[in-house]
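Step one of this worksheet: look at the structure below.
Removed from the display is one protein chain of the complex; every other protein chain stays in position.
Right, chain A next:
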Amino acid sequence: MGVIDLTPGELLAGNFEQLEIFLISRLPRLLAILCTGIGMSVAGLIMQQLCSNKFVSPTTGATISSAQFGILLALLFMPASTLWSRAIFAFATAILGTWIFVWFIQRIQFKDVVMVPLVGIMFGNVIGGITNYLAYKYEMTQALSSWLVGHFSLVLKGRYEIVWLTVPLVVLAFLFANHFNIVGLGKDFSKNLGVPYNLVLFSGLTIAAMITASIVVVVGSISYIGLIVPNVVAMYKGDKIRGTLVDTALFGAIFVLVCDMIGRIVIAPYELPIELIVGILGSLIFIGLLFYRLKHGRKAIRLGSAGTGCCSAMPNLKGGADQ
């Protein structure tokens, strides 16, 4: 599915030109899509569990905007920066941004769960604002726009390999799944079971931030996945991370793959950035989810009030991405 038709038959038959396109563009793209879907949804899952808040995700937790800020810094200070040096900057700022956010929400102790993502969105927009200001000042807006709106069209062999980092990080997350669950149940709860709360909390956030940053560096910002996918899976499978991590990862991968296909079909042979498709589909699914929960179960009231907050936050999210 692209400008040039590829068929499995000719590939297998050894059509050299087709094989080349396949290896240089199509295969990397597919792998990047899968890694993105898996990575973003797992990062969202970890952050939701650790903060015990269903509305926290890399987007609403300032992780993505921090990573973009890091990329800008790399572009400013090292104009000849390679993918790797940009990634290192993005890792550092993403981790730092997420830590500051979580440290902040722990100090304040909000009564209302909606406040946490709202503060995260505000914090993210502040960082985004600084990023934009610096980008304007040093005439970097064009260079930066590629990381503000996520898309797969620049994924080619040799410039996407960093997304592979998500794989070992997701495995790491799986190994510590029970730790994350226990920490999500509270400080006293984890101390009772002999789990070092702060250590697990901040290393978990580090894992989530690194996953996010490695995706932002290659693909750009992709919102919603970290928010929706874990929520949808948790509805059916519960919150035990060991039981849901694989489902979350698979569902996330399929979701992004489908979104990418839609983006390539709608105005073929051109393509729409994945961020746009995910944004549209994601917000629709999210609203659907809220209505579903309103109709079913006792938690309707709690989630209903939470929903108003999140819907009002949506224009914010999109506004940030469109600029």
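Throughout what follows, a residue touches a chain if its C-beta (ideal position, glycine included) is under 8 Å from a C-beta of that chain, and two chains touch if they have at least 3 such contacts; residues count from 1.
The rule is short, and it goes like this: contacts and distances are computed from a predicted model.
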| item | value |
| --- | --- |
| Hidden chain of the complex, named as in its UniProt record, picked from "Luciferase", "Glycosyltransferase family 2 protein", "ATP-binding cassette domain-containing protein" or "Cytochrome c oxidase subunit 3" | "ATP-binding cassette domain-containing protein" |
| Which residue of A:Leu73, A:Leu118, A:Leu169 or A:Ile182 touches the chain not shown here | A:Ile182 |
| Omitted-chain contact residue, chosen from A:Ile24, A:Ile108, A:Val126 or A:Leu193 | A:Leu193 |
| Sites on chain A contacted by the missing partner chain, in the whole complex | 49, 52, 175, 177-178, 181-182, 184-189, 191-196, 234, 238-240, 297-299 |
